[in-house]
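Right, chain A next:
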Amino acid sequence: MMNYLLSLIIWTPVAGALIVLLMKDKQATAIRWISLAAVLLQLAGSSILLFQFYQFPESSGGYSIESFHFVEKANWITMDLGSWGVLSIDYLLGVDGLSVPLLWMSTLILVIGMISSWSITKQVKGYFALYLLLSSSIIGCFVALDFFLFYIFFEFMLLPMYFLIGIWGGVRREYASIKFFLYTLVGSVLILVAMIGLYISVSDPTEILADGRLVRTFNLLHMSDPANFIAGSILDPTSLKEWGGVSIRSLAFLFLFVGFIIKLPAVPFHTWLPDAHVEAPTPVSVVLAGILLKIGGYGLLRIAYPIFPEAALDYSWWVGFLGVVAIIYGGFNAMAQSDLKKLIAYSSVSHMGFVLLGIAAGTTEGYSGAVFQMVSHGFISAALFLIAGVLYDRTHDRMIENYSGLAEKMPYFTAVTVFFFFASLGLPGLSGFIGELLVFLGAFQSSSVNGQVPQWMAVLATFGLVLSAAYYLWTLQRMFYGRLALREVAWKDMLTELTNREWLMFIPLVFIVLLLGIFPHFLLDLMNGSINQLKELVFENGKTIIQSLNSGGS
Partner candidate 1 sequence: MEQQPTNIWIWSAIAVLWLLPLLSFVIGLVLWRRRKDGLGKFSTSLLAVSTLLSWAIFGVNFGVPESFFSVSWWTVGDTEFSFSLALSGITQLLLVIVSTVSLLVHVYSLEYMKDDPGKNRYFACLGLFTFSMLGIVLSDSLLLIFCFWELVGTSSYFLIGFWYKKESAALASFKAFLVNRVGDLGFLIGICLIYAIFKTLSISELQGMVDAIQWKGEVFNFEKNGELISSSPFMFTVISICLLGGAVGKSAQFPLQVWLPDAMEGPTPVSALIHAATMVAAGIYFIARVFFLFTPPALFIVAFIGAITAVMGAVAAISQYDIKKVLAFSTISQLGFMVLALGVGGREEGLFHLATHAAFKAGLFLAAGSIIHALHRFAHETHAHFDAQDMRLMGGIRRFMPTTFLVFLLLALAISGIPMFSGFLSKDAIITKAFSWASAEGGVRWIVPMLALFSAFLTAFYMSRLVMLVFFGSNKTPLLGNKGGLTENGKLITIPLLVLAAGSLWIWFNWNPFGQGSWLMDLVATDRSTISGLYLETTNEIPHKTIAIISILVSLTGVGLGYVMYDEDEHQAIAELEEKTSKPGFWSELSFNNWYLNELYDQTVVYSFNQLTKASSWADRRVIDPVVNLTGVLMVVTSVVVGWFDKKVVDGLVQLTVRITEFFGNIARSFQGGAVQKYIAWSLFFTLLVVTWILIK
Partner candidate 2 sequence: MDTGVIHYILAALVVLSVLGILVTRNLLYAAFLLVLTFLGVAGLFVLAQADFVAVTQLMIYIGGVLILLVFGIMLTNRVAGQPILTQLNRTVLGVLFSVALFTSIVYLSQGFHSTEAVVVPHAIQRLGMAILTDYFILFEIVGVVLLVALVGAATIARFKGEGHG
Partner candidate 3 sequence: MGNSIYLLLSAFVFSAGVALVLTRQNVIAVLIGVELVFNAANINFVYFNALYPERLDGQFFTLVVITIAAAETALALAIILKLYRTYHTTNLDEISNLVEE
């Protein structure tokens, strides 16, 4: 069973969704429990995986399939295309230190989102079926090692998300869902083009046909090795083909990059996020902010950077710049919002900027910080959206100015809010701090270690800390402190303390945020080996390619 653990984690919700679809809409309770069981199974599976993972020795050696665990490989599609060669698509799954934390985080958030979904009463069957499909495709993204497989999961995710926002969302849900769909589809299309170019240019070194024809592969690990590029293909590192002065490899990198940062999202492709978040129902916001955004960052680290290391090094200034812009710009925008959910959405933009900055820095600290930030932001933003949801559930209003002095009325809720606000603004001892700290350490170090990101960017980025403190504390002051004053008198009775179900969602998050903040090694130990491999891969390959280009070009 261990050998198929990843498949189990992926496909359990699909099975759940099928069962749900076979049930009647009226059996709402049963549907809920079945769905919960499905995601709980997922969580159990990923927890087993996580604990097993702690026992594996830290992988040494290069970035190859050997450094992955729980690998499942099955031939999916093999197409003999005559003289052109063979096209091979594998059902290739595997996890390393980069994906395991994200995987586990996702499964937990999905469970919490499921608990939060308990209050959904409209079209229950459809909702839970879609939710389960969504959870499948999310997990698929994190464990797929075949680009094709990854892309399928990546793209398929849009569909359940579209409906979840579009049907169960708020007032402007239609606009928001379409905007979300279109933005991310643009990204997907760019990724698709890059993917096509890649598989045409990459051959599988392990399989060579008797007649000397090449086996084209979608295997991400093969793509990450420059030696596997077919000589003369456009994406061959020695290829000199260019378009408008930009080499095609850089162009392909940009495609991947833009595709992923739309998802991340980074300025200026972030405007779908506030709309989607504001309109989405609470659990969907939770999943969206908690998990979906991370796939962008994960994609950069897993796909864009290893495959096009030289372009990545080339553009790191811009990557870092975008990150800093996102941090500052997102922060200022969060400051300006009067809608609590929008505020949190913009704060997500700001916090995901750290991910970009960390990735751009290219140091171990930077990469680790980026991943750490993704994981921690996953938990924190989930909690923040739950907080917004708690209020919205009670009054159907999210406007900050309509509330005041909530601390008096809902002291426990206030305590939870304060906790997560502080976690998000980077209070030491809570997980948000470690991620940002690592990013800073990486970014400051970068200029002396590898010259990827100038120090002024890092200095500017620190300003994000002040901004986040400003908007969170200001919100606290406006909504929770002061005398109790609500827009409508009736709210006074509606605003009740957290229910047991809500506690159930918050407590694990509180626990994990604390745990990761105080004992970050639980997370860092998991990923250190993989991050090191990744970093070395990017820099060694990148430098080799740049050198060969320089010598070949002149």
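A quick word on the picks: all candidates are chains of the complex that A comes from, given by their letters.
Criterion: a residue touches a chain if its C-beta (ideal position, glycine included) is under 8 Å from a C-beta of that chain, and two chains touch if they have at least 3 such contacts; residues count from 1.
Remember, it's a predicted structure, so these values are computed and weren't measured experimentally.
Novice: Hey, among 1, 2 or 3, which one's touching chain A in this complex?
Specialist: Of all the numbered candidates, the touching one is 1.
Novice: Which residues of chain A touch candidate 1 once you look at their complex with the stated criterion?
Specialist: Residue list for chain A touching candidate 1: 182, 186, 267-271, 329, 332-333, 335-337, 363-365, 368, 405, 407-408, 411-412, 415, 422, 427-429, 433, 437-438, 440-441, 443-445, 447-449, 458-459, 462-463, 465-466, 469-470, 473-474, 476-477, 480-483, 519-521, 524-525, 528, 531-532, 535.
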